[in-house]
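Omission of a single protein chain aside, the complex is shown with its protein chains in their original locations.
When the chains are written out, they are named A, B and C in that same order, and each has its own residue count from 1.
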Amino acid sequence: MANKNSTKRLKIVNDPIYGFISFEFPFLFEIIEHPYFQRLRRIQQLGLTHLVYPGAVHNRFAHAIGATYLMGKAIRSLRLKDVKISDEEYEAACIAILLHDVGHAPYSHTLENTLLESVDHEELSLMIMKLLNEEFNGKLSLAIEIFMNRYPRKFLNQLISSQLDVDRLDYLKRDSFYSGVSEGVVSSERIIKMLSVVDDNLVVDEKGIYSIEKFIVARRLMYWQVYLHKTVLSAEHLLVTILKRAKKLAKEKVDLFCSPSLEVFLYNKLNRETFTTDSKYLKHFLNLDDLDVMGAIKVWQSNRDPILSYLCRALIERKLFKVKIAKHTFESELVSTIKNEIKNVYGEEWIEYLLIQGKVRNNAYDHTDKHIFVNMKDGSLLDFPQAADNLNISSLSEPVEKNFICYPKSFDID
Amino acid sequence: MANKNSTKRLKIVNDPIYGFISFEFPFLFEIIEHPYFQRLRRIQQLGLTHLVYPGAVHNRFAHAIGATYLMGKAIRSLRLKDVKISDEEYEAACIAILLHDVGHAPYSHTLENTLLESVDHEELSLMIMKLLNEEFNGKLSLAIEIFMNRYPRKFLNQLISSQLDVDRLDYLKRDSFYSGVSEGVVSSERIIKMLSVVDDNLVVDEKGIYSIEKFIVARRLMYWQVYLHKTVLSAEHLLVTILKRAKKLAKEKVDLFCSPSLEVFLYNKLNRETFTTDSKYLKHFLNLDDLDVMGAIKVWQSNRDPILSYLCRALIERKLFKVKIAKHTFESELVSTIKNEIKNVYGEEWIEYLLIQGKVRNNAYDHTDKHIFVNMKDGSLLDFPQAADNLNISSLSEPVEKNFICYPKSFDID
Amino acid sequence: MANKNSTKRLKIVNDPIYGFISFEFPFLFEIIEHPYFQRLRRIQQLGLTHLVYPGAVHNRFAHAIGATYLMGKAIRSLRLKDVKISDEEYEAACIAILLHDVGHAPYSHTLENTLLESVDHEELSLMIMKLLNEEFNGKLSLAIEIFMNRYPRKFLNQLISSQLDVDRLDYLKRDSFYSGVSEGVVSSERIIKMLSVVDDNLVVDEKGIYSIEKFIVARRLMYWQVYLHKTVLSAEHLLVTILKRAKKLAKEKVDLFCSPSLEVFLYNKLNRETFTTDSKYLKHFLNLDDLDVMGAIKVWQSNRDPILSYLCRALIERKLFKVKIAKHTFESELVSTIKNEIKNVYGEEWIEYLLIQGKVRNNAYDHTDKHIFVNMKDGSLLDFPQAADNLNISSLSEPVEKNFICYPKSFDID
Partner (left out) sequence: MANKNSTKRLKIVNDPIYGFISFEFPFLFEIIEHPYFQRLRRIQQLGLTHLVYPGAVHNRFAHAIGATYLMGKAIRSLRLKDVKISDEEYEAACIAILLHDVGHAPYSHTLENTLLESVDHEELSLMIMKLLNEEFNGKLSLAIEIFMNRYPRKFLNQLISSQLDVDRLDYLKRDSFYSGVSEGVVSSERIIKMLSVVDDNLVVDEKGIYSIEKFIVARRLMYWQVYLHKTVLSAEHLLVTILKRAKKLAKEKVDLFCSPSLEVFLYNKLNRETFTTDSKYLKHFLNLDDLDVMGAIKVWQSNRDPILSYLCRALIERKLFKVKIAKHTFESELVSTIKNEIKNVYGEEWIEYLLIQGKVRNNAYDHTDKHIFVNMKDGSLLDFPQAADNLNISSLSEPVEKNFICYPKSFDID
């Protein structure tokens, strides 16, 4: 009966950015309900950025769903332009983007390569997809092919991972929405409507070049104003330094408060090989999230190790280190002065924890990475910098690199 | 070749509310490009409301396209709930909503029944649809059936014209967007997702009752804060009064500056019969828009008739009449006092132009009109006031009626 | 030099809702930087609501700052209406609203009265304000007077705590923003402009009555669609039940993984008296936040107590209990059936943990609480329900009460 049919209820996710999200493929909801995916609820998208932008407390769970929503939009838009995409390809592309970040460590990029060295989050995502593929009897096989870029129709991978992928289209919009940095707002919908496919590669229609230019500039600004904001840098490096100290103490068999899974990563020297050969480590990894890390740090504030407790209090009470950032490297004189002061006040061992040095870099358009090709009205394809009419985009494609040092405000010598 | 296909360009309308709008049926663009539809660009959606809310300068053109966009959303959502709707029905419903307002007179409702008595805008819309149907060789026949509510699947008509139609869903959102009265914002998308069809009638899913309640309250507020705002009332009745005076002068063969088509409506006594029997009048009507009316009024500011010029200057210079509004009727004493003053200062003839009286009414939920039925989880259908858990919705369904008088501020006797 | 002055930098908080927030009183930033206030970063505003609305992950920190921003707006607007407010009163009102929620337990209302019985969050806020007042040498004295409603100018307290306070104006807007439930959007700015003061009491200008009506309806809808959403109810009662089980085990001296401060609340029987007499308990309370609770629950998933681990896995993996909600109480038969089934499958001890019963209530306008008075144009003051022209607001002031039961989906007997 029509009556009965009409009462079918749609499964819906409410998203503050896109409104109602529903998916055509019920299998996507099975993945979303899986504990490996639910874990993303407990990993903040922007790590400690909320210490500067208090609204930016969103998590990887919402981002992954948002990116999948945009994937659906992109595929339906391409189909309207008569690009043939089968339902299997459509679903697989959605699965791949839904899971593209599932391998993130706690605090996202901040602790990538800290708790677990030499295995990056994309490799971990792939390992977890394979685990799920077993559990779901091969239903993720095509998604994995696409994710690994082994599938001949390259544009499906390019939608997941390129300079104009739905990952970026979602995170720039989302991060800008939550942080309140309205400059980062990207017109994802407009850009998606500008995408086409030529010879199985993703291209942009010529009339989209201003939108792309704007997208690249917005991304560049989000880098400097949010992702690499100097106070964020300071907080994130403090977090890394805390873990470094904790691992040092763990190596010395000091007993530290921590959850069982965090214990595994603190007290074992895991390398790529040990990690990939014994599957129990991946299971422990899948238990880890922001709660384990920050919950431990809170307790470590009163740890007996003075360095560890100093660092943890600085983070929890938000007494962050001062940061200096510069295009040039810092003069050795300044660095020595600070080192000396730290040594005098606290002792030599403290130096490597209280004086944090590093580099940040950002290139707005990366010409070593997959290019953005523009589909000109005359039928030719041009690399984006060639197509852009005037702006010296090549300048955007040179990476900007900056140096920074962080140290407690008490040593401020200005 | 895939290459060639992929370069197909979509026809798109940019809407500040919904973003990119594109339609699946190319015929809709043929209608949009027709001069009868283009005319809606020159008819403001909210008449003179912009004198109070300066942003509210949008026109019927954008509203009609927006409502058509929502129709598409509604039909696609119903299809996902397994309501069978053929492509022909889908297209016809879109045509009908696209043209539902094509018969509006200049300044929309303000001058309905002023320039042309006793033919309302819906009847005019129907006449114009029939004209177009001839021109397009019967392509609008099904749309006309639906519009006239002769088509058996009632929900298609209900989507166009009922207490929960896409017309209202668009205009409340649009009017609130442009006026800046954020209270009127209606979650059109959410309500559309809550719609179902039972026995070919439109119903609302039970879980949508709070959204409907909110929708009804929002509509009620838009009435009192925008549509019936007292300064808007004053301006609109001034406009009506100007036309009344101009027609009086025209009847007396006074020569008035006006465009040829406006001349037809000022100088001829048209009634329903003359209008419908001679098609040239409809053609002249289709030449009329806000420009003819306000362009004439501007010139009439220096007309030799002192009443006409007085009224026109009051409107153009925005020296609007004072309005008093009350639940009760105004005491005859007050009214006589003002009449006397007008007579003393200007003379008896002025009274009917300087003292404007009338009533406004609004009922938020109209139980004499098509009801909103709620599809309860147990399968029963309830009229909305029964389904709403607590709010005494019956109170909302009693019309509120208010009386008003307007007169020049110089006669203010408070 | 002008030059020098002009380079003064403003301290700014970036809020996704209001944009840049800056405060005129530097002391407010001292409070914000204090660890007691920083702790609010780790307490989610809406507890577990994000399990239903994934975007709703905002915390009390941002809410408190947002409410303080609105307080500033309100006071500046009142001053423009010639209400005399001294700078001391202004600052004190800001301090009081900034700290009004500082006493919240982890997961806000969910665990209020669970970890610590019989001391509600407002009393705790007051205790913490007094602690800060000592630390800051009496600078909070006036704020405390206002917060306790001992200060003669009642409107200052009413701005903090009444049916139209800046607390509600912020949280409705914020919760609706983050959850994506656009129906809850409240025009805070408009309402604030409508506030006046008569005889030191807060009133609303007559022309604001539609805005107030809309505000009350929006609040009512947020209650049913978000705060009391049935899946949210289920999750929150599951959390309460977990803590209940953990406390039971703690009483039996079972060793549970937990942070030191959580240990204090699990293993001690604290009542109002013990808590208020020994200040160390308040210090421990100030160490507690969402991390302690959810971090422990994650570990308890593999606890040896089968009830505790069952409950914790249900929460972490989001296998939430089924909820039934009804106006009437549930028939004892249904309840007995479920109890029996639980007993048969798991044993009698499980019943109280797997069958959760309770009531929820909401009244949109509370006529037992501080009334909203409307300042009519004729100078009289009316209680809001009298002033509203038509809507039977009295219906809104009767509380709606609903009953619910939750139990594992495996016992679903529909």
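Keep this in mind: contacts are C-beta pairs under 8 Å (C-beta built on N, C-alpha and C of every residue); 3 or more make two chains touch, one makes a residue touch a chain.
Nothing here was measured: the structure is a model prediction, and the numbers come from that model.
**Q** May I ask you to name the displayed chains that the omitted chain touches in the full complex?
**A** Taking every chain of the complex into account, the missing one touches A, B, C.
**Q** If I consider the whole complex, including the chain that's not displayed, which of C:E122, C:E145, C:E189 or C:E263 touches that chain?
**A** Reading the full complex, the residue touching the unseen chain is C:E189.
**Q** Of the residues listed, A:S182, A:S336 or A:S410, which one is in contact with the missing chain?
**A** Missing-chain contact among the listed residues: A:S182.
**Q** Which residue among B:N14, B:T277 or B:S332 touches the omitted chain?
**A** B:N14
**Q** Any idea which of B:M294, B:A388 or B:C406 touches the chain not displayed?
**A** Hidden-chain contact among the options goes to B:M294.
**Q** Under the stated touch rule, tell me which residues of chain C contact the chain that is not displayed.
**A** Chain C touches the chain not shown through residues 2-3, 5-10, 12, 19-20, 22, 78, 80-84, 189-190, 193, 196-200, 205, 375, 379.
**Q** Given the full complex, what residues of chain B touch the hidden partner chain?
**A** Touch with the absent chain occurs at residues 13-17, 19, 33, 35, 38, 41-42, 50-55, 57-59, 61-62, 65, 177-182, 257, 259-260, 287, 289, 291-292, 294-295, 298-299, 302, 316-318.
**Q** Which positions on chain A touch the chain that was left off?
**A** Against the missing chain, chain A presents residues 182-183, 185, 187, 190, 210-211, 213-214, 217-218, 220-221, 224-225, 327, 389-392, 394-396, 398, 400.
Definition applied: only the chains that are shown with their structure count from here on.
**Q** Touch graph of the chains shown: is it line, ring, star, complete or other?
**A** Shape = complete; every chain linked to every other.
**Q** Centre-to-centre on C-alpha atoms, which chain is most distant from chain A?
**A** So the chain farthest away from chain A turns out to be B.
**Q** Find me the chain with the mean Cα position closest to the mean of all the protein Cα atoms on display.
**A** Chain nearest the centroid of all protein C-alpha atoms: C.
**Q** What chain pair has the highest count of contacting C-beta pairs?
**A** If you count contacting C-beta pairs, the leading pair is A-C.
**Q** For the homomeric pair chain A and chain B, should the interface be classed as same or different, according to whether the shared residue numbers exceed half of all numbers used?
**A** same
**Q** Please compute the C-alpha centroid of chain B, do the same for chain C, then give the distance between them in whole Å.
**A** Computed from C-alpha means, the inter-chain centre distance equals 43 Å.
**Q** Give, as an integer number of Å, the spacing between the C-alpha centres of chain B and chain A.
**A** Going by mean C-alpha positions, chain A sits 49 Å from chain B.
**Q** Among the residues of chain C, which ones contact at least 2 other chains?
**A** 182, in rising order.
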